[in-house]
Structure formats: structure tokens, C-alpha cells
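FYI, not all chains are in this one, though none of them got moved.
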């Protein structure tokens, strides 16, 4: 009973965060028909800044990481990404009138990771003064890439060869290479590399970290507007996608929390790290995933998987899962 | 005599401000034919940042505002906006060869408000260490929206039904809704709402306030270049617009100063607040006004009202009215 109350109060507390306020503010603007728009060039620059910040931080601190500690969570991240795709196939894919390709593309997106949700989680943890291993955000690609690859490979296996030669050209290797070449993963990995090799602490603290929260607030605003404007797209397709998009983040997060708990017991993975792993699992790819899936599963309807992700999945991941898993950790790992 | 000297010296002092230096610098660049251009995406982002900063600040502090105190200045702001439009109609509108629509569009713009001029005034007050009610900038929409609506409604009443159905579709309600939906007022109001509800002081100080003066300096540069390049447009139309544009900011500001003084005596409106109200009145809309007027009074010549505003009105408001009303306040309200 006490645990439930503590979970609820911690959840209510998270709802007060500026990050969430900007997300809801963006939805409100779109709902009121505001003409406010953040220029696309600025949007892409903000994404770059956020990913470079996350990468640099991971790289700067990864030297101190105990590799034995990192290995198990990384393996778990791969497992979670693959399980998320398979789960989507046997739940969403079995619902009436849902096409197999649409189900696979959607579950691929929900197995993949959102850097913005991850960033929001990191800010929430800082605010709650919960520490975590600096390399924890580096678990991102270990979940992201396998999920996208598995979804595309399963879609190809199921394909009847209808769409011809173009589609067949995307091999698993190419999907990996394409993912790594995407602007999102490029910035993240380059940041990690530079952070690891030259450890530019002054530059990091005086610029990338300095501007991080502010740029994140603007990104949340943009994502809120985007989410609202795509709600109608989703309504046209199917209520099943909405139901899946609302539940999948929580289910994936809980699986990750369980595996993270195992890593906590066996290799001392920190409670903050368990939360990070859970949020990575709960998040769904909003930047790098859609173009990869559009190229990899061309027969899937983008309005289904993109609308499910941006208008339901991401708000649930940020507004529900972040406070939920912080609260859960406070109950499971008492100070 | 002493008062005049003190006014002159305070005026000369204001001319040294970086804000004004960038405005004049922009004019200088344009006059020399410089190819320097700030990309449009950056310009729109800077506007967003400035308005969000003003809104957040207003929202964060508005909780402490005494509503009885706010009410009278807000009523005065509405009155000033309407008086400005009517004054323009009976002065500029009566001059030889000046079309009624052009006079109404121009006085609508001069009754409306410029967020950049307001921002410049706030920086000038900070530099002069003059405090004001944090909700004072929130008087902006109380003057802006009534002025635009009145100008458009009067133009419609005067219209002979020439331009047909399209024009008649803009009702007063639609104009209010359109103004609130404009990117300028959206950002301002959202900032106020978020500031009021979640009070994100850390985010505000560490990002929006941190970057405010710098972005303002760039905006001033852009506006200086713009002002210079439109001087020739104005010359092609009429000297009357130039004369109106030079005098209206000062006259509107003086009316506001008088009403603000009444609010000072009756509800204790601060001297800094009186200056803010005067500058809001002296300013003329450079961002949100022109598109509203273009839609609302399509028969008016944009080169008349836009050139009058950007090339004469705004420089006068920033370079003359800000130092003038600060100096006047120092004489009227001795410390």
C-alpha cells in the first residue's frame, strides 16, 4: 500500500517537469491551430546538439567503465530489442485487419530507440538526483540496430517477392551500415569517439552540456506539435495501433526493468542504469527509425507506424514511463 | 532647465547601448551594400527565443502579481491601442493623396506592438537598473490585438464591397483568433502559461535568459538592415508616411506615459512599468502585424505601412523613445 502511494506521488511529481510541460505545450499549440513553427534547419541542429552531447558524455566517461559490467546490460539490450519485435508480431500482428508488414514496421519502431526520450530520461534522473553509469546511454545502439534489422528481415521472409528487385537489395549488413551512417547514430558515435579519445571536458561542459536542457525543451515542443497533428492519421488507420502504442512502451520497459534487475544483482548495474535501460526499451524511434523502415519495408503504411510512435508511443514513453520507472526504482531499490 | 539637461544627458547615455549600436550597424551594412545576411531560419528561431523568454519570465512572476494592480494598466493598454488607430485616421488619413485604407493599415501597425522593441526596452531598463512589475510585458496583447482589430473593422466599414467575398470573411472574432494563433503571440502566451504552471526557473535562467541579449543584438542587426533597405520604398509612396511614422511613436508613448502616471498614483504602477507601457505604445508591429494586415486590408499598399514601420517607426521607437521615456521617468519620478 505504501509502495503504491509512493509510486503515485513520485509519478505526480514528474508531471511537473519542464520537459513534459513543453511536450504538452506543443500539443496544446497544435490543438489550438497555432502557426508557430521551429524552422527545420534549427530542428536538425538541435537533434545534432543533443546527440553530440550524449555521445561526448558517454565517451568521456566510458574509459572508467568496468567492461565486465558493461557486457551483460549490452547483451540484455540486444535481447530486449529482438523480443520487442517478436512480441509485436504475435500481438499486434494477430489483430483483425492488421497487415503483417504494418505490424512488423510498427514493432520495429517500438523496439528501436528514441534519443530524445533518452535525453528526457537523463534530465529527469539528474533532477531526481539519481546517478547512473555514464556509459548507460551507450546501450542505445545495442537495442536500436538489432530491432530494426530483425523487423526488416522478418518482413522480407514473409514477403511474397511482390515488390521486386529494389526491395531485395537491402541485406542485413546493409541495414546495419545504413543505421550507423544515419545522422542520429553518426553524431552519437562520433561524439563517443571524440569524447573517448581527446576527453574535451571544457568544451563539453561549456557548450554542449550548457545548452542541453534548453534545446531539449524546444525539441519537446516540436514533438508535441508533431504528435498532435498525427493523431488524426492514426484514427484513420486503426484503433489497434493506438492500443499497441499505449501498451508496448510499458511492457517493453517492464521487461527491461526485470533484466536490469538481474544485472543489478549479478554485476552491480546501478538502479539509475536500470531506469535508463528501461526507458531505452520503452522509447520508440522518432528520428532514425522511420527512414530506415521506409527503405526496408516499403509496403508498410507509414501513417500507421509513424503516427503510432509519435502521437501515442512517445508521449506515453516520456509522460508515463519516465516517472513510472523512476518511481518503481524508488520502491524496488530503497536508498 | 535642469530637467531638460538631465533628459538630454540620459538620452545621450542610452545612445551608447549595444542594442542600438547593432541597429545602427545593420543600417550601416545595408547602406554600404554588404552581402551579410542572417539566414531566415535563424531569424525565426531568434524571434522564438526572445518571445519565449519574455513569456516565461512573465509567467514565472505573474503569480506574485496583485491582480487589482494589473487590471487598470491592462484597460489603459486597450484604450491606447484604439486611440492610436483613431488618431492615425484623423491625421494621416486627412493628408492629401493618402488613401483611407493605407492610413488605416499604417495606424493599425503603429497601434500594434513590437516584441523586439519591447525586448530592447527591457534590456535598457535592466542596464539603467530600473525595476518594473514582471507582468508589465504581458500588457503586450492587450494593446496589440484591439489595435489590429479596430483598424481592420474600420477599413471594412469604409469599404465599398469592391473586393468581394474573400475580404468579408475576416470577422472580428477571426482576427482575434488569428492574432492569438500567430507565431509571435503563440510563443509569448505559451511561455507565460508554462512559466505560470511549472515555473522552470533553472531552465529559464540557464538558457532563455542566458542567450537573450546576444540574440537580441543579432535581431537588431537584422532590423537595421531591413530598415535601410525599405527606406527607398517609402520615398516612392509619400513623405506623409515618413512624417507620421516619425511622430506617432512619440505621441502614442506620451499618451501612454500620461495614463501610466494615473495608474502610478491610483494603483501604484511602478515608474519602470510606466516606461514599459510607454514603449509598448511607442512601438509598432514588425513581425505579427504585417501578415495580419495583409490578410485583413488587402487593398492597402504594403510598401506604405511596412516601410513606414520598419524604416522609420521602429528606429524612432528604439533609438528615440526608449532613451526619451527613461529620461522622462527620471525627471517625473525622482528616486
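Order of writing sets the chain letters: A and B. Residues in each chain are counted from 1.
Operating definition for what follows: a contact is a pair of C-beta atoms (placed from the backbone, for glycine too) under 8 Å apart; a residue touches a chain by one contact, two chains touch by 3 or more.
Remember, it's a predicted structure, so these values are computed and weren't measured experimentally.
Colleague: Please state how many copies of the single repeated sequence make up the complete complex in this structure file, given that 2 appear here.
Modeller: The number of copies making up the whole complex is 3.
Operating definition for what follows: only the chains that are shown with their structure count from here on.
Colleague: Can you check how far apart chain A and chain B are, centre to centre, with Cα atoms defining each centre and the answer in Å?
Modeller: 43
Colleague: Going by the contact rule set out above, which residues of chain B touch chain A in the complex?
Modeller: 39-42, 44-45, 48, 177, 180-183, 186-187, 190, 193-194, 197-198, 200, 202-203, 206-208, 211
Colleague: Which of the residues in chain A end up touching chain B in this complex?
Modeller: Those residues of chain A that touch chain B are 16-18, 21-22, 25, 28-29, 32-42, 210-211, 213-215, 217-218, 221.
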